[in-house]
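Only one protein chain is missing from this complex, and each of the others stays in its spot.
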Amino acid sequence: MLRVAIAGASGYTGFELVRLLGRHPQAELKAITSRALAGQRLDAAYPALKRHCDLVFQLPEPDLLASEADLVFTALPHQAAMDIVPALLDRGLKVVDLSADYRFRDAGVYAEWYQAHKTPELLSEAVYGLPELHRDAIRKARLVGNPGCYPTSAILASAPVLAKGLIDPKTLIVDSKSGVSGAGRGASLGVHFCEVNEGFKAYKVAEHRHTPEIEQELSGVAGEAVRVTFTPHLVPMTRGILSTTYASLRDGVSHSDVDEAYRSFYREARFVRLCGTGELPVTLHVRGSNYCDIGWKVDERTRRLIVVSVIDNLTRGASGQAVCNMNLMSGLPEETGLDEAPWQP
Amino acid sequence: MLRVAIAGASGYTGFELVRLLGRHPQAELKAITSRALAGQRLDAAYPALKRHCDLVFQLPEPDLLASEADLVFTALPHQAAMDIVPALLDRGLKVVDLSADYRFRDAGVYAEWYQAHKTPELLSEAVYGLPELHRDAIRKARLVGNPGCYPTSAILASAPVLAKGLIDPKTLIVDSKSGVSGAGRGASLGVHFCEVNEGFKAYKVAEHRHTPEIEQELSGVAGEAVRVTFTPHLVPMTRGILSTTYASLRDGVSHSDVDEAYRSFYREARFVRLCGTGELPVTLHVRGSNYCDIGWKVDERTRRLIVVSVIDNLTRGASGQAVCNMNLMSGLPEETGLDEAPWQP
Amino acid sequence: MLRVAIAGASGYTGFELVRLLGRHPQAELKAITSRALAGQRLDAAYPALKRHCDLVFQLPEPDLLASEADLVFTALPHQAAMDIVPALLDRGLKVVDLSADYRFRDAGVYAEWYQAHKTPELLSEAVYGLPELHRDAIRKARLVGNPGCYPTSAILASAPVLAKGLIDPKTLIVDSKSGVSGAGRGASLGVHFCEVNEGFKAYKVAEHRHTPEIEQELSGVAGEAVRVTFTPHLVPMTRGILSTTYASLRDGVSHSDVDEAYRSFYREARFVRLCGTGELPVTLHVRGSNYCDIGWKVDERTRRLIVVSVIDNLTRGASGQAVCNMNLMSGLPEETGLDEAPWQP
Partner (left out) sequence: MLRVAIAGASGYTGFELVRLLGRHPQAELKAITSRALAGQRLDAAYPALKRHCDLVFQLPEPDLLASEADLVFTALPHQAAMDIVPALLDRGLKVVDLSADYRFRDAGVYAEWYQAHKTPELLSEAVYGLPELHRDAIRKARLVGNPGCYPTSAILASAPVLAKGLIDPKTLIVDSKSGVSGAGRGASLGVHFCEVNEGFKAYKVAEHRHTPEIEQELSGVAGEAVRVTFTPHLVPMTRGILSTTYASLRDGVSHSDVDEAYRSFYREARFVRLCGTGELPVTLHVRGSNYCDIGWKVDERTRRLIVVSVIDNLTRGASGQAVCNMNLMSGLPEETGLDEAPWQP
C-alpha cells in the first residue's frame, strides 16, 4: 500500500485529491497540510467528507511528511511549491507538484511568465506529467510537474495532427472556456454567484500563463517552435473546460488523414475518448472523470481544422491526472482508482 | 457475483443505477431494457458511459430477464411496473421496484392517489425500502417498493421525534425543494433551461402523490394516524432535495430531548449523518452519495421544531437506495458499492 | 422635477435604485455617496451603466446632500443609517431608509434583535413603507422605513386572511427562499459560485432578524399579537424571493371565503397580482418589476391554507418599493417609473 500526503489540501484540487484517493485501492492518504487550517479537521472545512476522512491539517514540515508518506502531492501556489519540493526530494520522497513550478524545461521561460526560479537545476529532471506524451519518463520520475488545466485540454487536442505534420503550427489558436472552480476556492467579486450567473466573459487575453506551457509541449511534439494565441473564458458552471482549437491544414491533407492521425495517436490511450463522425464532446459527459473527449471537423470552405476537446478541470485538469501520475511513478496501472464512469447528470 | 438487470434504464434513475452498479464489487449488470430504445447501445443515449458499459437495450421480456439476472430493478412508470413485476417474481427473481406501485400497504390508498391496483395481493408482501425503518424486513423480502425521493427526505427527518412522542403529529408540515432531475429526462417547457433558471416555484401544492407515502410511514412510526401538509418546489439546480419540516413540540420537551432522540435513533445508521449544534445541511454536501444529512433547531419563541434534511434525489432518493436494498436482500453489507465520498464542488 | 440622492450607492440595491431612477419621468438623481468609492465614477464600479450615469461617488456629507436633493435614499447598513438620517431630516430632507433602522415602532424590539437604538424618538414618526398597508401615512411621511425583502413577501401573503380573521395566528409559518443577490455584493465563501451552484440550504433558522418585522406588521393587521416561525433559504439564482406561508383555517372557513378575502383586500392594489384558481406564482414572472404575485390553496385534508407569494428581492423587496414610497411621499402616482413589464426570460 502506497503512503501519500497532500501539502496544501484546503482548496478544490486538494479536496478532489482526497476524494480520488479515498477510492484508490492501492494508496492510503496519511497526512494533509495547510498553514491556514493547521490543527483543524479536514471535514470541518468540507462537511461533505464526514465519515470519509478523519485527518487533521498539519503544518507543512518536510520531516513530518517524510515520516508519513512515500509520495507527496504539492497542491500549493507557485513559488510556495519550489520552497518545499527540494526538501521533500532530499528526504527520498517522490513528488507530484500541481503548481506551475516544475512544468517548464527552460528556467528562462518560467522567469519570463512567473518569476525567477529558485531551483532551476531540478527543471531538467522534472517530467511534464501528461501521460499521453511522457508516459515512460513519468514512470521513472521522482518529480512530476502536473500539467495545467487549460494546457491539458489544448495539448491533447492538437498533438496528433502536429505530430503528423498535418497542420501549420503558425496558425494555431486555442479558444478555451472554463468552469468557475478553476479560479479556486478563494472569495472574490469575480466568483460571486451574481456576477458569474449570466456573466460569460473572456479574461487575460493573450497574456495567460498557461500559454508558454502549451507552447513548450506542442513544440516538442511538432519538432519546431510553436506559438499559439490562447484565450481563456469563464463559464457560469462549476466544473469543466472546453477548448476549441483552430489551425490551417497543410495542402493536400484530407479529412481522413486527420481522422487517422487521431485514431492512431490515441489507439492505446486509456483516458482519451474520440468522438465518432458528426459527434462533438460535452463537458457534462466527462464530469468527475479523468477523460479527455475529443471531436473534430474540417471546414473545407476555409481549409481549417477545428478541434473540440473537453475535460473536467479538477479531475483530468488537476487531481485525477496527478493520481494517474502517482500510479505510473509507483508501478501501478495508470487507471487504478480512476476507472469509474463520469457523473451524469 | 450477483447478476442484476434494469427494466427501464433510459432515464436518469436508470443511468444512476448503471453508474453505481459499475463500481459495485459484488454485482454485475447483465441486461437493460427500454421499449423506446430497444436495439440501441446504452452509451449512444449516454455518451458519458463510453468504455463503461457495452450493453444494448432489449425489450422487457420476463423470460429474458430471468435468464440473465437474479434481481431486477424496475425503473418504470407506475402502472407499467405492476404489469411486469408479478411475472418477474413468478420466475423466481427478486425485484426492487422504483415506481410507486409497491410502496403502499393499502390498495385503497393507492387507488385514491393513483389508480386501481392490479396486484393488490402483493402489497402485503412488498416491503417499503427505507432501511432505517425496515432493514430486517428488507433482508427477507423478494419484492421491495423503493421509496420516493421526497418521502425519503421527509420520513427520515421526523421519524426520531415521532417515535419518541416529542412532537404533535397533527402539526406536521413538510416544505420540500427539489432539483430538476427529479422531473425526469423527458423534454417539456417546465424543464426548459430558460424557464427554470431564475424561476423558483411551488407545484402540486397539497396534492402531490408523495403525500400518502409520507403519511403511511410516519403513521407506522408514530403508532397513530399522521396527516401532513406537503409542498414541493422546483429549484434551479440538477440534483438534490432539501426538506424543511415543522412540528409543534409537546409540552415539556426540551432541546436536549430532541437531540437525544436523533442521536439514539440514528446511532447505527450507516447513511444518516447528523449535523452538530448550529450546523445545517447543504444539498451540495451529499451529491452523488447515499447520505441523508439532518440538522434541526428548536424555535423556543413558538415552541416549534424545525428539521432540515438533505439528500441527492437520484442517489439516496432513488438509485442509491435501490442498490442499498439490493445489498440487504442479497446478504451483503448495506454500504457495498456505496461508500464513496460525495462530489464536491 | 424631484431631486434625489442615494447615500450608499455601491451595492446591488444602490444600483437598482440608479436603474429605476434612470427611467423615472419625474425624478432626477443628483448625487450618490460611498465612503469606499468616493471620487470614483459609478460606471467604473458598474460598467453596465456606461452612458447612463456620469455621477461620481461623494462622501456622505449631510450638507452636500441637502444642497443637491429634496429626498435621500439611505441604502446603508443598519446603524450607519441612524448615524446620518437625523441630520438629513434636520436639513429638511425627506428620507426613504432601506436599512432596518426605521422599520420598528418599538425601540425595545429593535434593541433585542439588533442593538440599542440611537434615535428612538424618530420611531413613532417613521412609517413602515409597505403601501398596501400604510399608503396614506406614507403620503404624509418625511421618514419611511423601507421594508425588508422577506417581510414584504410574507406580510403581503397573509395580511388579507389575518385581517378577516380566517386563520389562527398562532399557527403561522413562513418558509422563504431567496436568490443570492439578497446577500449583497460583498465577496465571501457563502456566495462563491461553486458553493451556491447545486448548494441549496437553509440558514439562520428561527433567528433571522426579519422575524420581528413580520410580526410587527401582521400583529397590526390581525389586531392581536402574532408570532411566526420564519425560515430563510438560499436558492442558486440571482433574483427572486418565494415565500410559502402555512396557517390553520378557523372552523367553518371555506375556500371561497379565502378567495374573497384576497380579492377584496387587493382590489385596488397596483402592484399585487393574484393568481387564478389552480395557478401558482413563479419568481421568473416578476423579475425586475415591483409586483408581488400571490397564489393560494386550501388543503382540505389538514384544513390548512398554503399561500405562495413571489417578489423580485431587489425591486419590490428593496429599491422598487423605495421608489414607490418616494412617489407617494412626493404626491406622484405610486406607479410612476415602475410600470414596465417584468423581464422574461
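Labels A, B and C are assigned to the chains in the order they are written; within every chain, residues are numbered from 1.
The criterion applied here is as follows: a residue touches a chain if its C-beta (ideal position, glycine included) is under 8 Å from a C-beta of that chain, and two chains touch if they have at least 3 such contacts.
What you are looking at is a predicted structure, and each value in this text was computed from that prediction instead of being measured.
Interface note for the absent chain: among A:Glu16, A:Asp43, A:Glu132 or A:Glu195, the touching residue is A:Glu195. When the full complex is taken into account, the listed residue touching the unshown chain is A:Leu242, out of A:Leu242, A:Ala261, A:Cys292 or A:Leu314. Within subunit C, the residues in touch with the undisplayed chain are 12, 15-16, 18-19, 22-23, 46-53, 181, 238-239, 273, 279, 281-282, 284-288, 293, 340-345. Residue-level contact of subunit A with the missing chain is found at 171, 173, 175, 177, 179, 194-195, 197-203, 205-206, 227-229, 231, 233, 235-240, 242, 244, 246, 280-285, 287, 297-299, 301-302, 304, 306, 308, 310, 345. Mapped onto subunit B, the interface with the missing chain covers residues 12, 180-181, 185, 187-189, 191-194, 196-198, 236-238.
What we mean here is this: only the chains that are shown with their structure count from here on.
Between subunit A and subunit C, two chains of identical sequence, the interface residue sets overlap for the most part, with shared numbers making up over half of the total.
Inter-chain spacing, taken between the CA centroids of subunit B and subunit C, is 39 Å.
Centroids of subunit A and subunit B (each the mean of its C-alpha atoms) stand 37 Å apart. Subunit C has residues 194, 197-198, 236-238 in contact with two or more other chains.
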